[in-house]
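Excluded from the complex is one protein chain; the other protein chains are retained at their positions.
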Amino acid sequence: MWSFVLKRVMAMLVTLFFASIIIFGFIHLIPGDPIYVMLGDMATPDQAEKLRHSLGLDQPIIFQYLQWAGRALGGDLGRSIFYQAPVMSAIADGAETSLLLASITMIWILLIGVPIGIIAAMRHGSLLDQALSGAAMLLASVPTFWVGLYLILIFAAWLGWLPSSGYPSIFDDGGLANLRYLLLPSLTLAAPNAALILRLTRASMLDVSREDYVRTARAKGIRPWQVVTRHIFRNALLAVVSAFGFTFAALLSEAVVTETVFALPGIGRLVVQSILNRDYPVIQGIVLVVVVIYLVTNLIVDISYRLLDPRVQLQ
Amino acid sequence: MKRVASWLAPFAARPIALAGLILLVLVVLAAIFAPVIAPYEPDTMDPIIRLSPPNPDHWFGTDQFGRDTLSRVIFASRMALLVGVGVVVFALVTGVPLGVFSALFPRLGNVLMRMVDVLMAFPSLLLALGLIVILGPSAVNSIIAVGAGFLTTTTRIIYGLTLRLKSETYVEAARSMGSRTGWLVMKHILPNLVSPLLVQASFVFAFAQLAAASLDFLGLGAPPTIPSWGNMLAESRQFITRAPWLLFFPGTMIMLTAFALNLVGDSLRDRLDPRFRDMLGGEA
Partner (left out) sequence: MSALRIEGLTVSIGAGPATADIVDDVSLTLERGKILGLVGESGSGKSMTSLAAMGLLPKPGPRIRAGRVMLDGADVTQLEPWQRVEAGHGAMSMIFQEPMTSLNPVRRVGDQIVEAVRVRERVGAREATDRARELLELVRIPDAELQLSAFPHQLSGGMRQRVMIAIALAGRPQVLIADEPTTALDVTVQFQILGLLRELCNALDMAVLFITHDMGVIAQLADRVAVMYAGRIVENAPARELFAAPSHPYSRALMACMPIRGVGAHRLRTIPGQAPRAGSVKAGCAFAARCPDVRDSCRTVTLTRFDIAADHDALCAFPVTDGRPL
């Protein structure tokens, strides 16, 4: 089994390597001299040379890449032009917000999507099932930012129950109560993804319930709920688990829009601002971090999936 | 005629899917005949009636410049269709050849699929943002940016389907009779890809709407001069408390269009050969 894990890790590293080349090359793909793009047209040749040298852009390209990659491995992702601070610290500042947002969102997705998906599957064909499936598809078709704006309108503007923007840290005044700032954003982000997980859970449960071994289980005479818990659910879960990695990644990128709508000081909003500010080192740094997280998450999910399925254990 | 009828069969069975199909037809008609059916020009500003709620003169109300929301919504359907079609075409034109060749020529195919893997390491919206930065914000570029994300999934799906088709006994039989690969592709593989591709196209179209709207909303897609549902929502942000109708109508259109496309895709998928069904998840 360990050889399997090793193979997967190697594959991931290879993918990461090539992805890093793309991320690195990103600056050079932008039309025009990146220096002038970053500084604007009014920059003097002197300033341009200084920046060029400080960014190491006057070196041969392979050397630049190695320098960049080497530093990145050590945690140095360069300097933000706009903030005049290390990229890493800008990311670290936003990390708390984004990670909390993603985690709370995942909890919503699991709590809402999986149980309702199971219910819909168990009541397959009934009016309830059709209504739930239809609602799920509708919810999966909604633009996240629209949900966000509506939630702001209803709960912040009209009802005044919840704040509409910003996020003071839970380590500051207010403590854990500040999590309520993340309530609306997390629900916004969760909505379409919960709908997809709902549909996936339902489909997976239905597929499994058609399997021959479920019929065998029924023939034994065990109760219907026992059939569901012991035979259907466990096997259907495999398919749902493998979707988690993908869902988490979708969260990371959709968070960009949600953080913008709710003005959350997270990494997503940082990305958008950096694009508008042409702060390319920040963009590169964030994309690299996100890609690493994404690849690692997928790797973990992939390995867990194999571990859960005894059929695949023996190589 | 019978072929058409068999394609329509799953819609007859599920009335809601039929409703979705009709809605799509309406959107297409609205886009084509926009100048005829829209009561006003989308750009006509009339500051006096700015931010008025829905009324008999302006069924969907007006925005902060006094522009008629209904007309803008109708004209924005052109953008929606343009983007949708563009993304689908992009994804198919790139994904199908890539997927088919990778499956038919395994050595080259392995390399190509590894490259696709690398592209898939980037979450789709980030990939789109990155491309927008390189290419610059515009409607056409948002098509490419969004399309790149779907290129990867489409390629994977076509690759998997072609692999399966390749190992079907009738293809092996044809091969053993000496058919050349090219002919093989045309006669056996491509026709069988049509139905799954139609399903995939529906879902891509649906999610392209959402992705493009997000880009527009962030100000990184179509410029504000072109009416698009995403743009309208971005502009409405400041006024949602004063003028909630500005939020409601464009957003509902995005939702309904994507919903209708998802329904259509779902119904078409039911009609698919069960072998292929599990390969088309329906999500991007």
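Letters A and B name the chains as they come in the text, with residue numbers starting at 1 for each one.
Quick note on the criterion: a contact is a pair of C-beta atoms (placed from the backbone, for glycine too) under 8 Å apart; a residue touches a chain by one contact, two chains touch by 3 or more.
None of these values were measured; they are calculated from a predicted model.
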Contacts of the hidden chain among displayed chains: A
Residue among A:64, A:97, A:235 or A:253 that touches the chain left out of view: A:235
Selected from A:45, A:125 or A:160 as touching the chain missing from the view: A:125
Interface with the undisplayed chain - residues on chain A: 124-125, 211-213, 215-224, 230-231, 234-235, 308-311
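Quick note on the criterion: only the chains that are shown with their structure count from here on.
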Separation of mean Cα positions, chain B and chain A [Å, integer]: 22
Chain A residues within the chain B interface of the complex: 14-16, 18-19, 22, 26, 29-31, 134, 137-138, 140-146, 149-150, 152-153, 157, 196, 199-200, 249-250, 252-254, 256-257, 260-261, 271-272, 275-276, 280, 283, 287, 290-291, 294-295
Chain B residues touching chain A - in the complex, by the definition given at the top: 16, 114-115, 117-118, 121-126, 129-130, 132-134, 136, 206, 210, 213-214, 217-220, 230, 233, 236-237, 240-241, 244, 247, 251, 254-256, 258-259, 261-263, 266, 281-283
